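Below are the structure tokens for one structure; questions will follow.
With one protein chain removed, the remaining protein chains of the complex are shown where they sit.
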Amino acid sequence: MDTATRGSLFDLPSDRLIDRGIYYEPAVFAEEIEKIFKKTWQFVGHESELAAIGDYLTVDIYDQRLIVTRAKDGALRAFYNNCTHRGAALATETKGNCGNAFRCMYHGWSFDLEGRLTGLPRRSSYGPGVDLSMYNIPQVRVESFAKFIFVCLDSAAPDLETFLGGVKAPLLETSADVQVLGRLSFFYPGNWKLWSDNARDGYHAEYTHPLVGAVYRDVAESAGTIQHFAKGHSKLWWPIEGDPRNIGQLQEKILGVTGAQHNSPGTRPMPPVKIDFARGNVIAAIFPNVHLQWLMAGSEHVMEIARPIGPKQTRVDMIAFAPADESPEGIAFRLAKTMDSHSSAGKVTGDDCEAVTRITEAVHADGVQWTPLNRGLKEGDLGHKTDDTALRGFYAAWRDHMGVGS
Amino acid sequence: MDTATRGSLFDLPSDRLIDRGIYYEPAVFAEEIEKIFKKTWQFVGHESELAAIGDYLTVDIYDQRLIVTRAKDGALRAFYNNCTHRGAALATETKGNCGNAFRCMYHGWSFDLEGRLTGLPRRSSYGPGVDLSMYNIPQVRVESFAKFIFVCLDSAAPDLETFLGGVKAPLLETSADVQVLGRLSFFYPGNWKLWSDNARDGYHAEYTHPLVGAVYRDVAESAGTIQHFAKGHSKLWWPIEGDPRNIGQLQEKILGVTGAQHNSPGTRPMPPVKIDFARGNVIAAIFPNVHLQWLMAGSEHVMEIARPIGPKQTRVDMIAFAPADESPEGIAFRLAKTMDSHSSAGKVTGDDCEAVTRITEAVHADGVQWTPLNRGLKEGDLGHKTDDTALRGFYAAWRDHMGVGS
Amino acid sequence: MDTATRGSLFDLPSDRLIDRGIYYEPAVFAEEIEKIFKKTWQFVGHESELAAIGDYLTVDIYDQRLIVTRAKDGALRAFYNNCTHRGAALATETKGNCGNAFRCMYHGWSFDLEGRLTGLPRRSSYGPGVDLSMYNIPQVRVESFAKFIFVCLDSAAPDLETFLGGVKAPLLETSADVQVLGRLSFFYPGNWKLWSDNARDGYHAEYTHPLVGAVYRDVAESAGTIQHFAKGHSKLWWPIEGDPRNIGQLQEKILGVTGAQHNSPGTRPMPPVKIDFARGNVIAAIFPNVHLQWLMAGSEHVMEIARPIGPKQTRVDMIAFAPADESPEGIAFRLAKTMDSHSSAGKVTGDDCEAVTRITEAVHADGVQWTPLNRGLKEGDLGHKTDDTALRGFYAAWRDHMGVGS
Amino acid sequence: MGGEAINRKEEAMAQPVQAQQADLTAIQDLFYRAAEMLEEGRFLEWVDLFAEDGVYTAITAANLKDRGLAIFTDRGRAGLRERAAYWMGMWQVNRGSTSHVIGNVRLVGRDGDQIQVRSKFIMTRMNRDGLVDLHTAGSYQDVLTERGGALLFQHRRVIIDNRTLPSNFTDPL
Amino acid sequence: MGGEAINRKEEAMAQPVQAQQADLTAIQDLFYRAAEMLEEGRFLEWVDLFAEDGVYTAITAANLKDRGLAIFTDRGRAGLRERAAYWMGMWQVNRGSTSHVIGNVRLVGRDGDQIQVRSKFIMTRMNRDGLVDLHTAGSYQDVLTERGGALLFQHRRVIIDNRTLPSNFTDPL
Partner (left out) sequence: MGGEAINRKEEAMAQPVQAQQADLTAIQDLFYRAAEMLEEGRFLEWVDLFAEDGVYTAITAANLKDRGLAIFTDRGRAGLRERAAYWMGMWQVNRGSTSHVIGNVRLVGRDGDQIQVRSKFIMTRMNRDGLVDLHTAGSYQDVLTERGGALLFQHRRVIIDNRTLPSNFTDPL
């Protein structure tokens, strides 16, 4: 390592620097699972996915496999997806309806919708008076806000709404009454925090995504803000530039790269979906790993959850939404187009996958061990959309959890 | 972890509980290799596979690669499959005939059927009077019982027959005079002990295997025993239920799931194989990882050896047998049908693979860290076939080897 | 482990034995990266590959990714392939031309051909008077000899020519004026040192490669030498046996294995390439991992670099050369045939891949923990081509770096 | 759109065997040329294999059985050209050679001048280490149409077996 | 059984090229429909592609060269229906989408009304992480028979290149 350089970067206050080891060290990753993922509220799904009694969702918090059900009393319940007999998973699908009970495939033990052992086959061999409740599956906390369901493995953590704090507002504003269109997931070869960074980073879009670059090429000072909330959450907002119907003009720039003749009209009809032009674009980030993308006036509405798989491997689960009262034409349009820019096949996210892959490949460099977070340094929680404001906030929360001094 | 629950399971005597960490902790696995696999007799094959001088079998005890040969004097010999020059494997096939010697492919050193260096090409460069015996490959112990060949890496271990003890009887009863039909292997994503557990577990079959469930659906108290022998071996036995020719009736139940019309006869001719109806079904388990399956009156006769590959990865090697004096029709039938229910493609074992996979996926749960072994708790080594008798015996032997108190 | 055997091998002086753990222990591998690969000159490419300003090559020293450029002043420069902002790799291809600068795909930061930050988009948010030089990428040492480019991560290491020492002569003799025909790489499942061993080992060829065996079958004492140079380098030399045009005779031996009739002529015209028959065959090895193969009078000219990927995984990068003034027919012939015996598909190297694979599979044997290096033991740095002279020299240098006593 | 109308009308295919073979040969030729154009980067030629109002869409098998959330849907030449633009540089991702091996090409129906075809494919991709990986596999469900003597894609639906996509799934399917 | 009688009698195939093409088209159609039925879970339809006394068997290439220990052998419609029953729920295993890409279909002989055919296949499967894995690969050796104008499987032998099976190898081959 070139110590001179290290010295010069050290001149920045330490809370604005990241030691790049946090993106690849196995020990840091293991500690994050214990101190962050097992201590915070983790996203599961939307209440509409658990409409009927016996409906369930499964979710993994790293290696802790959980089931969330709609129980007989209509309440949500969560418990380990793990038979108390020999430990087999009870449910293997992401989503389903189990009827009255989960029946383990190994020895047929049955557990009700709250994880209580209710069926013990060939029971007598357990002796007289066996106490079934000894084998109930431990429950875990489950709460919801704006119909978004979260679980928490820590019994001492504050409740969900306290945890969410400032980020409740953008969630409510964008997602109070939605339906689920479907789910899609993808992997990327990199640390989960690279996705959290990216969702708080309004600086990259113009350079990572050539289409966005084309939009802003001649914009000297574009509008938009990044707001940091306590506990590591944030809201990125920016308006739609120009005439939203003028997508044809943009398309000409795109098609320009093909060198082809084209005759797309200068303006296109607005898509037949419910949108809210004034709200522009919103990315609400919930610490540590949830990012609600409400984009293009709400015509793209996707929740992204970055699931940690390993120090250098992450799975992003996406859920696509539509307004609950969207028209049939709107639904058809959204089913066809919502994911167009999302996912590892997406016109936008495809490039983000490349960026995080390139970081993972190169970030071990002995000569460059620190990443600066000093863009838009100033007091307060509100910055210009391209500032590092929310990144600094995220890492402050991260340090709190990990117990390292700021 | 929910300590209340942990407490309640702790109320059981500790020798009836398994800490689930033993199914995935790398340190436990590494210790098992040293303290169990390098200290016990490990199965290699059947003497008929080494009929001629120069015939050999290779076997891996985790990372210790061995060769077993039929030497010039007709005796069995075992030594490392490892050239004493630079360490290349001498044999790369499971089975073969090497003629008089193994010739290393790298520098052509030759070793005889007892592992002695006999050919040293361009010898003079090793100086005058080089002592070839300095480069003999160390031998390891090899013994056989009922023509089943075992090796042992521990020079201090008791001899094979002493080791086998009580399990010698079922081996002799079922397999004294057999021929080998062939070999087949499969992987499963889970700890090797899950296979040992499964072979000692007469409880699961009715629930894991729907066909077995159909057989016993209306049987209130089915017959069968599990017998534990000293040192972790065991014998599971159960009779054939009902009229063995009445498979057609069972088949109707199977075909019922298809909802299809069918006209299979109510009774079928017995298969043209030598069977012993009175002996029923026998699974003889040899600690730690060998399970002889003699099923359906001997019409399916398969040895399964669970080879540890990693904490969560196992390869099961199977050898199919027939009576030495089986008829040509019997051989043809057995070649076609022996594996029907075995292997990861088998009508029975396919489901066992699923069960152990589900355990591997879910067993890390912080909230459920213990597995009870308390079914059929009573004094003595003989239980009902669905009792945990032999599981308790297996883990007693396991604890002895691992040096953990009971 | 059989201590008797271990004892007998211990009778050799310890500098002639290798503990086989060095071929697989992760801790040894990690230490080698720090103490050898980050301390020695590592091969990058040939100067002709960086002919124009802005041409670059990338190279990885394990996890340290580097760029080497032809800078504006015509000099070579090397720096980390790593953006000082968030750490993305700047170049993802092995070879290319970046124009004036590397532009990072994430936020568009631009670095010149010496790694200096020259473009900082939307700069004002970094405050007034931001010092761009604080974000220059640290440079690393780059030097070349005989137009072969090397980098070194250690600022205290001696310069390249001092490092090369005795091996400079064979490099100059064979490669002073060459052009690059192309690159090809392959993986093998084994430790990088197995490749270094193999390149210093004139003993194996006759046995590993049946064709070579056929050549020497009747040669009682073949010619050729192995020369060890200080710091672990070496030169293996041997003449071409017999009439070089008489390949047809050899081919008859090859075709003999097919049992087919054939009517290839007894002599073939020499290939239309520039060769130097008197020089025979040369393999010049540069510590730790570079092997220049100048074979068959120079009609095959290939550099092999063994890149360490893991304790048991190596990638070999090959660069094929031709004399700078080779004729068009010669170039065509070389493009078609240079790789015929090289690479994991090569008629010679294919077998070497098998040999190192067999070592990796078997080398853990508890009973055989040592590899002797005692062939052709005598004073001095020059041995017969089949002696272990250069292997002893390599491990002496290896021990120096690793800080273990000889 | 035609794509939704793909349903097996095998009984309707009372066509002389020989004509069917000719069709099949022409269909296979179209599919193989399309794959070759994509692998060789001849993207604008590929666009011309679609009808003016042609549709190109991809979806996971799981979502096809659910509400139908697509991975992407490109409608008409303008939409297809936009996709070509992404392949031609609007994405900044690394590319590695891909191969599409197409098999099991089968006529499943005919509806006026539209031919319904099903086929299977396996797609491989060179990874960043230079080795070839299995990238994805699945089915094509196509509606083809004849215009001016040439077969064109009216609706091409790519159904992939994945439920989770690998990273960098931007290569032409 | 016919299966053992598969031997190459290519010289006996003195058939007009055009007829051969028609046969090949019909054979391929049978193979592709069979694969599609298995992938789509239409198992009872698949049973009907076999002759009444048809045989369906699988074996590793290694065991085929040895004594012939099969992975499984189903004889006759009852045996095939039993296998269908396992696919339809007698196994409790997880399922992921599979694809069978069949290639290299080649007539190798003809013996009375029986046609001998060889082909190759690669089979992929979605794993528990949602990605597509290579599951197995190998050959089909088929004896087909014509009954009532339709080709049926008289004997289908699946030869897989594996010596060791992956876990959960219960998917239709």
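Residue numbering begins at 1 within each chain, and the chains themselves are lettered A, B, C, D and E in the order written.
We adopt the following convention: a contact is a pair of C-beta atoms (placed from the backbone, for glycine too) under 8 Å apart; a residue touches a chain by one contact, two chains touch by 3 or more.
Computed from a predicted model, the values in this text were never measured in an experiment.
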item: Touched by the hidden chain, restricted to displayed chains; value: B, C, D, E
item: Identified contact with the non-displayed chain, of C:76, C:113, C:184 or C:284; value: C:184
item: Contact partner of the left-out chain, one of D:27, D:102 or D:165; value: D:102
item: Residue among D:124, D:141 or D:167 that touches the chain left out of view; value: D:124
item: Residue among E:26, E:44 or E:61 that touches the chain left out of view; value: E:61
item: Positions on chain C where the hidden chain makes contact; value: 181-189, 208, 210-211, 251, 254-258, 260, 262, 264, 315, 320, 335-340, 343-347, 350-351, 353-354, 357, 361
item: Residue numbers in chain D that touch the chain omitted from display; value: 18, 21-22, 25-26, 28-29, 31-33, 35-36, 96-103, 122, 124-126, 129-134
item: Absent-chain interface as seen on chain E, which is shown; value: 17-18, 20-21, 24, 61-62, 101-106, 118, 120-122, 134-139, 160-164, 166
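Note that only the chains that are shown with their structure count from here on.
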item: Joint neighbours of chain C and chain B, given as chain labels; value: A
item: Between the pairs A-D and C-D, the one where more C-beta pairs touch; value: A-D
item: Chain centre separation (chain A, chain E; CA means) in Å; value: 44
item: Geometric centre distance via CA averages, chain E-chain B, whole Å; value: 31
item: Touching two or more other chains - residue numbers and ranges from chain E; value: 92, 94, 128-131
item: Two or more partner chains touched - positions in chain C; value: 92, 105
item: Interchain contacts, given as pairs of chains that touch; value: A-B, A-C, A-D, A-E, B-C, B-E, C-D, D-E
